[in-house]
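Here is the structure we will look at.
Removed: one protein chain of the complex. Kept in place: all other protein chains.
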Amino acid sequence: MPAILEVEDLRLHYLTRLGKRVQAVDGVSFQLQPGEILGIAGESGCGKTTLVSGLMGLLMPPLHLSSGAVRIAGRDILRLPPAEVRRSVLGRDIAMIPQGALNSLNPTRKIRDLATDVILAHDEGADRRAIQERLRERFTRIGLEADAVLNAYPVQLPAGMKQRVVIGISTLLNPRIVIADEPSSALDVSSQKAVIQLLFNLLDEGIVSSMVFITHELPLLRHVAGRIAVMYAGQIVEIGTTEQVIFDGRQPYTRALMGSMLSAEPGQKSRKPVAIEGAPPNLGEPISGCRFAVRCPVAQPDCPQRDQVLREVAGRHVRCHHAH
Amino acid sequence: MKLLRHLLRSPGFLVGALLLLATLLLAFLPPLLMELDTSRRAGLAYMPPTSGRWLGTDHLGLDMFALLVSGLRSSLYVGFLAGIVATVLGTLIGVYGGYKGGWIDDVLTACTNLFLVIPSLIVLILLSGSLQEGRSLTLIALFIGCTTWTWSARAVRAQAASLRSRDHVALARINGYGTLGIVCLHILPYLLSYLFMVFILQTASGILTESVISMLGLGPYDTVSLGNLLNQAIRNEALSDGAWWAFFPPMLLITVIAFALYVLNTSMEGVFNPRLRK
Partner (left out) sequence: MPTDTPCFEARNLTRAFGHGARRKVAVNDATFTIAEREIVSLVGQSGCGKSVLAKLLLRLEKPSSGDLLYHGRPIAESGDPRAYWRDVQAVFQDPYAAFNQFFTIRSQLKACFRLFDRRPPEGEMEERIDQALLAVNLRPRELDGKYPFELSGGQMQRLLLARIFILRPRVLIADEPTSMVDACSRAGILEYLMKLKEELSMTIVFVTHDIGLAYYVSDRLFILHEGRIVEQGTPDDVTQRPTSPFTRQLLDDIPSVHRPWVSRVGAK
């Protein structure tokens, strides 16, 4: 099957006010198949949110494209004029649930009005009555209590419900791809579960076709994603199926992520989670050699000199020349 | 910078800014280029416009153009001063109440509401009526400012109250900032663009209010203002004499300034608000 989304050697940088260049995404490639959920995990500041901006074609200063392409159904959205991206790509081809969206809803307007705006923004002539019907139908279909939710103001909803409403609104236009940036990190476990359930409903109902799920919590992806990409310092360091990455990670950073998991199980209290000291490299300066070298628990003498490339190891791709 | 570019792309802002610029030029440029005398008679009463006297003369035979330019300056002065007074008063009261909350907020809100239900125009008319000679431009402006701040107080209070519960204010508190520090450093900066809009609206309403009371003959004493010109024109039968040049230009100017300011305000709202929501 042809990929629904193709990312080809994408590089993105920020130009700061002080004229510095921060290479936040540095050579990311992957393909998203129809029906798939791809998980992206990684440390804070490794460029996940920046990558999302790139995938959405939202390249606004200070963020700039260095090189690469993002193709949706063969069309490179990074080379389209911004107005065209806004008109025909956002919301229809690809939609995003932004990080921290929970708290960004305009508090002075009802959910109903916020949702109506989304539809009107894409279809000015739409009939008001028909829109209301459509909203009811959609909210019910994805498992939300349409009447209660639509008439509420954002502040009246608990955080978990608010997040589900954000997702409901973002997917009103039946986007083919949904990108969820840390949609559940701020929520308690029960709300997390409800949010994931909702995302599954969207796929199962055929409202969306594929999904990219971004989080810093690798274990969560076990239940969500079919494939997982682990990012470190602007690059993918391991990409493979969920089973491969979670239970049999080959890249040292992936293994450390799994090793530092904390769980509420007897005996876990005395176990010492793997902590890796030090900070990831400064993305504002050119980097050579393995980016993980200064923190890698199994680093070899040649690691800081050798630039790492993704290569196939045990059926997945790994950016570490010592992995086997 | 990005904001400025956004603004320059909004047609409302361009129209408003150009109109405002034109009125400012009209107010301040002519006195530099030619001699304008508002006390010397330039001809007979109500002489129609000619190529030498662009706007004819008024009922005393004074040059209408000179009067208009000088009246415009007075009106702008009153408007801006009243706008500043109303914005500052409203902001102080609104921000303090909104940030403090509790009974202080209740008292300040009650005060604001009290001022809001008192029809400010009537108070102004009574105030101006009771003063005769002392009605200077500045005094009138202060009166207007002191009676119209309620609107900005309410608007600002709501904004400050919503900022109050933000974590950055809590952080400032546990960093040891006092009320004054928090209001000035952690609340006002977030309201700057909003306050600017409030100021523009208050200025527009200041100019309109001044024209209304002046038209009723209660405006600044012994000074030319756009409202005063209208008042003179009405009192001296410019209408029945068909001397349109005596009342039409001041009327037009008042409308143009108010329109320009309102358009500026709405266009800025469109640009600022998405950021505010963030």
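Lettered A and B in written order, each chain numbered from 1.
Methods note: a contact is a pair of C-beta atoms (placed from the backbone, for glycine too) under 8 Å apart; a residue touches a chain by one contact, two chains touch by 3 or more.
Note that this is a predicted model, so its numbers are computed, not measured.
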**Prompt:** Where does the absent chain make contact, in terms of the chains shown?
**Reply:** A, B
**Fill in**
Sole touch to the unshown chain from A:Thr116, A:Thr171 or A:Ser191: residue A:Ser191
**Complete:** Which of B:Val15, B:Ala172 or B:Ile234 touches the missing chain? It is B:Ala172
**Request:** Name, in rising order, the residues on chain B that touch the hidden chain in the full complex.
**Result:** 166-168, 170-177, 185-186, 189-190
**Fill in**
Hidden partner sits against chain A at residues 14, 16-18, 35, 41-45, 48-49, 99-100, 103, 158-160, 182, 185-193, 196-197, 200, 203-206, 216-220, 222-224, 246-247, 253, 256-258, 260-266, 268-269, 273-279, 282, 284
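Here, only the chains that are shown with their structure count from here on.
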**Message:** What's the distance between the Cα centroids of chain A and chain B, rounded to whole Å?
**Reply:** 49
